[in-house]
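Missing here: one protein chain of the complex. Every other protein chain is in place.
Labels run A and B following the written order; every chain starts at residue 1.
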Amino acid sequence: MDIPYTVEIRRDTGLTNGKIGIWLFLASEVMLFGALFASYILIRTGAASWPRGDTILNVPLATINTIVLITSSVTMVMAWASLKRGRFGTFRMYMGGTILLGAVFLVIKFFEYSHKFETGLFPSTNNFLAIYFTLTGLHGIHVMGGMAVNAYFWGPGAKQWKTNPEWFTNRVEHSGLFWHFVDLVWIFLFPTLYLL
Amino acid sequence: MSHPDAVASPGPSVAHEVHHEALGFWRRYVFSTDHKVIGIQYAITGLLFLLFGFTLMMLMRWQLAYPGSALPWLGKILGDTRMPGGTMLPEFYNELGAMHGTIMVFLGVVPLAVGGFGNFVVPLQIGAQDMAFPRLNMASYWFFFLGGVTMLASFLVPGGAAQSGWTSYAPLSVIAGTGQTMWLIGMIFLITSSLLGAINFITTIIQLRAKGLTFMRFPFFVWTQFVTAFLLLMAFPPLEAAAVMQLMDRLAGTSFFLPSGLVVSGQVLNHAGGGNPLLWQHLFWFLAHPEVYVLILPAMGIVAEIIANNTRKPLWGYRSMVYSLVFLGFMSFIVWAHHMFMTGMGTAMAAFFQTTTMIISIPSVVILTALIISLWGGSIRFNTPMLFALSFLPMFGIGGLTGLPLGLNVADIPLHDTYYVIAHFHYVVAPGTIFALFAGIYYWYPKATGRKMNETLGIIHWIGSLICMNVVFMPMFLVGLAGVSRRLYDGGAGYAFAQPVLHLNAVSSWGAWIMALFQIPFIFNFFWSIRKGEKTGQNPWQATTLEWAAPSPPPHGNFATAPEAYRGPYEYSVPGAAKDFSPQFEA
Partner (left out) sequence: MTTTTGDHAVDIDKHVRIYVSVFVALMALTIITVVISRFHLPVPIAVTVALLVALIKGSLVACYFMHLISEKKLIYAVLALTAAFFVVLLALPVLTVHDGFWLR
């Protein structure tokens, strides 16, 4: 059975099913992270005192991570653009770069976390650390999820380029939207936790 | 009266049928991506959970009717940790209570109303071949299944299942046993299922509707599923975040919801503190209020379809109903703290939430009134679906009206957390939504199976259930007004002020047990009619909406040729027309 508007757009909405689907998913993710930000606000405003981020967390490392993630967003959109230009090889290069940068992000986060644990700082230590670990942890899980999907399109999923290049390009675009969203969350997370 | 098939059927595309036929048993009936199979999977699983949740309640009702009296045979089965000597322990009562609520709402009603009816009917009613994302649809069901298994398994862990209410308020839930952790994990699976489903429904309704099927030609049922999907999409994620935070509190020692200096069993808890139990309440009710509209909207949709069909008249005020529905969906996100009036809220915010709550009652009244006015001047057919749909109206009316004092913060003071609340919401969900779901089963059963359910058994099921529902829940208003709190394992027997109303607990219990007996004709009818029910054709109810253009049951792909909508959804008794109904799908 052929579900319509999988690849071609529906005239009155101007959209494919996948495009609507991924934006709806991102809407739900906005509410998910929104709840955590709302929790942060409630906990912080109710606290007698609250440490400034840079007194506990590693701002230089996190700044590097911010740059890493933003760069990975560029490589991600370039991966899609390469497909639109019909350049599969370039796509693989950029997509590989995106996955690699994601891995760099996670490695830096791993070092951050281990250092915290080594110095006796755990989620249970205080609410600042609790919300820090929960927010960055959930974000990190989303990074891993995005990397997994990207790895699929870089690897086994890429054979769809031969059979249905349009659909493949769209699916990469949708994966890209998720990846940009993960970057977007970090753009707000970084100042909130580390700089304020 | 028979009429020729509206859509000429040259036979389904051979290539597709051969392809689908070639799939083995598992791919066709267990791991299917066909919305109809998935819908039936959701429906059957949901019905089983409804039965299980009802059974938990029937056990609770023994304790409430005769507090402290023993059921030795049950005591032997459930053991000393739960019913030593056959007498129910308070902890076990709490387990039953928390899981009854959780199972009925999240594993019973919503999967049946949205997963079951939504999945089966919506693609057919919009003239589509399937949902926009069939594989995602299958994944949604299996996440639901996983969530259900997790919830059931939680009964088996040491300490038993969750027992902090279906609302899992902190700090009690944070210090509770392992069952609570499983509740949280189960909820994460269920929320995932709902989110994926919501994405599917919204995309499908927007993109896959047939030619000529504009939004204002949608059957009202499609509109209700559309709005419901948005409620699920936007309201569930905050509860998912809260569940993660409660898991962190329980497993990683954080204090999101634990205030400083919390004393448990005479000892100060060794935790960082600084948390706020109200944070849990806000995040929980941010979901749980829209959730109650998730419970009622599909039901209103089903009732609308059946009333239009059995009055042989268009729905009165379709446009107002649609606008009210959309307005209601939006408002449902800004009323939630009316569940929290007793948390020390200041007057400004209480005023805000009271106001929004009063405003939100208006669209409900508009919809209910429109449905009632739709009956005026109709040629009413009193078949089983219509009996259930008709009785939904006053039952929902009682439920809705009794909610009003709860929504005003001062009137709420003596009523909060009493049996009045239990009566209010059960009226809306039990003789409200569940009756609508029964109606929907009787109504769409012929489409799914090609046979009608037995009318006589249906009428017995209806009259018994209707009377018993009222016997169970009407007394609870009085019990609540007398001041008896909910979640008391002895039903208030320990309080002097409750003595005058205690006998009503036994009345409710007998109502519940007799209601169980009246479900037997339904269960029997459901299975017996698959083989022995009266065979029907494509459109046994002489209905107008697109699902009746497909064969009964519809094949994989639903329609031989894509249907087109030529008119609105309820063109019944059009002056000058040859028949008393002009289907949407007939040119």
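Convention: a contact is a pair of C-beta atoms (placed from the backbone, for glycine too) under 8 Å apart; a residue touches a chain by one contact, two chains touch by 3 or more.
Everything numeric here is computed off the predicted structure, so don't read it as measured data.
Engineer: Which is it among A:14, A:120 or A:156 that touches the chain not included here?
Structural biologist: Of these options, the touching residue for the absent chain is A:14.
Engineer: Which of these touches the unseen chain: A:70, A:93, A:106 or A:158?
Structural biologist: Among A:70, A:93, A:106 or A:158, only A:70 touches the chain that is not shown.
Engineer: Can you tell me which of B:96, B:138, B:206 or B:466 touches the chain that was removed from the display?
Structural biologist: Of all options in B:96, B:138, B:206 or B:466, contact with the hidden chain holds for B:206.
Engineer: Go through chain A and note every residue touching the omitted chain.
Structural biologist: Interface residues of chain A facing the absent chain: 7-9, 11, 13-15, 19-20, 23-24, 27, 30-31, 34-35, 37-38, 41-42, 45-46, 52, 54, 59, 63, 66-67, 70-71, 73-74, 76-78, 81, 83-86, 165-166, 169, 176-177, 180-181, 183-184, 187-188, 190-192, 194-196.
Engineer: Just checking the interface: what residues of chain B touch the absent partner chain?
Structural biologist: So the residues of chain B touching the missing chain come out as 206, 230, 234, 238, 259, 276-279, 282-283, 286, 333-334, 337, 340, 343-349.
In this text, only the chains that are shown with their structure count from here on.
Engineer: Please name which positions on chain B make contact with chain A in the complex.
Structural biologist: On the chain B side, the touching residues are 16, 129-130, 132-134, 136, 195, 198-200, 202-203, 206-208, 233-238, 240-242, 244-245, 248, 252-256, 271-272, 274-276, 278-279, 282-283, 286, 556-557.
Engineer: In the complex of these two chains, what residues of chain A are touching chain B?
Structural biologist: Counting only chain A, the residues touching chain B are 1, 3-5, 10, 13, 15, 17, 20-21, 24-25, 27-29, 31-36, 38-39, 42-43, 46-48, 122-127, 130-131, 133-134, 138.
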